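Only one protein chain is missing; all other protein chains are in place.
For subunit A:
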Amino acid sequence: MSSDSRSGAAGRAVTRRRRRSVGGAAAAAVMASTLAACGGDSGGGNTLTWYINPDSGGQAEIAARCSAESGGAYTIEVAQLPRESSAQREQLVRRLAANDTSIDLMSLDPPYIPEFAQAGFLAPVPEDVAQRVSEGVVQSSLDSATWNDELVAIPFWANTQLLWYRESVAEAAGLDMSQPVTWDQLVTAAEQQGKVLSAQGRRAESLTVWLNALIESAGGSIIAENATDPDQIELGLTTPEADRAAEVMNTVASSTAVGPAFSTSSEDTSATEFESPDAGFMVNWPFVWSRALSAVEAGTLDASVPEDYGWALYPRVDADQPSAPPFGGIDIAVSAVSRNVELAYAAIECITNDDNQAYYMTTNGNPASSAAVYERPDVQEVFPMAATILESLEAAANRPQTAYYSEVSGGLQRTYHPPSSVTPETGEAAEALISAVLAGDQLL
């Protein structure tokens, strides 16, 4: 054997050993990370993990600010949930049912809060905290965070739908928008002017939002008698108020005022429709305002379009009855299996303070739950409709609060879609379906 081949063999042996050691290190690293993942620990002793809904970076910024302000008492890390609120709930429910201790704080869509609270997934809110965070908060937002007369989550931001209109179209139609208007008036005006009335007819949560607002505006309620036992829940879908709501829904969806794809129209498609030259009226969340301004900034929308935007309170079902606009937003809750419940509530108090709510509203476009925020000049500058949003929030009605919200909303979406097929008999079909589903006698 030559020295070359010997050194070659020795080299190969070294390479093999190196490979082995690199392989061993890699295996150890994978093992360590896997074990860490299995452990589900949220990091160091004072690290809090906040599961957030996707936004424009506002919650991450607030997390960083509060971490800095705490002076090292805690550090908030954010973990992003899926975009759809139903998917956010699906992920959180599965994690919490498995006692995932990596969750400390979570941004929750209000309709799912009763389900989380009744399942025992939420840590009780300390009385002193509940008192402090409730001060100056709009009632609809407090209601959204309350279950069985107890505050179970902390209101963060509060959303509501407004009636958006093109000033030029309303003027041409002779509508006095300083006075409340009804759905019937809007349909007539849009048809007369050959313009589009945009709402959300898609089989999705937005359909429940619309239906709930119509029934509440007519003076009714989707759930007439609430109960924690699903068999005891009494629905209010066969009442005269629900019939009237069904009539309005059908009138709007069957009219020539809505777009051709009304049965698949979402909030985003409505917003796009409202930016087009055919736009007349629209019910939608306030994000449409910042969306239009961003489009102007990006050069994809003419500046004259948002200049023509007008806003008013949600349309009435009947002229003599005030409307009950839809309510949305996000409340923050603490997981019952969090290892840092006390720190988590301290963090929430920081996250939801007025400064952070104002920051979130002006930068991310999500309205505050604290009434005082609407009086700030910077908020009023970004949201010229701030006073209307606050007025709408004060009149807003929550969607039905039940631990079985998925069944109720899913049943409504199945029976009330497409909206053009809705008749007063739809209520009976919906009641029969939802009752059977809640009793475990039918699929959804």
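Simple rule for what comes next: a residue touches a chain if its C-beta (ideal position, glycine included) is under 8 Å from a C-beta of that chain, and two chains touch if they have at least 3 such contacts; residues count from 1.
Quick note on the criterion: contacts and distances are computed from a predicted model.
Participant: Any idea which of "Carbohydrate ABC transporter membrane protein 1, CUT1 family", "DhaL domain-containing protein", "SpoIIE family protein phosphatase" or "SCP2 domain-containing protein" UniProt assigns to the chain that's been left out?
Facilitator: Record says "Carbohydrate ABC transporter membrane protein 1, CUT1 family".
Participant: Considering the whole complex, which of A:Ser67, A:Asn212, A:Thr238 or A:Ser406 touches the chain not shown?
Facilitator: In the complete complex, the chain left out is touched by residue A:Ser406.
Participant: Quick one: which of A:Ala60, A:Ala79 or A:Val93 touches the chain that's been left out?
Facilitator: The single option touching the absent chain is A:Val93.
Participant: Can you tell me which of A:Thr101, A:Gln118 or A:Ser254 touches the chain that was removed from the display?
Facilitator: A:Gln118
Participant: Contact with the hidden chain only, please: which subunit A residues?
Facilitator: On the subunit A side, contact with the omitted chain comes from 86, 90, 93-94, 97, 115, 118-119, 121, 202-204, 259-261, 263-264, 269, 272-273, 403, 406-407, 410, 417-418, 440-444.
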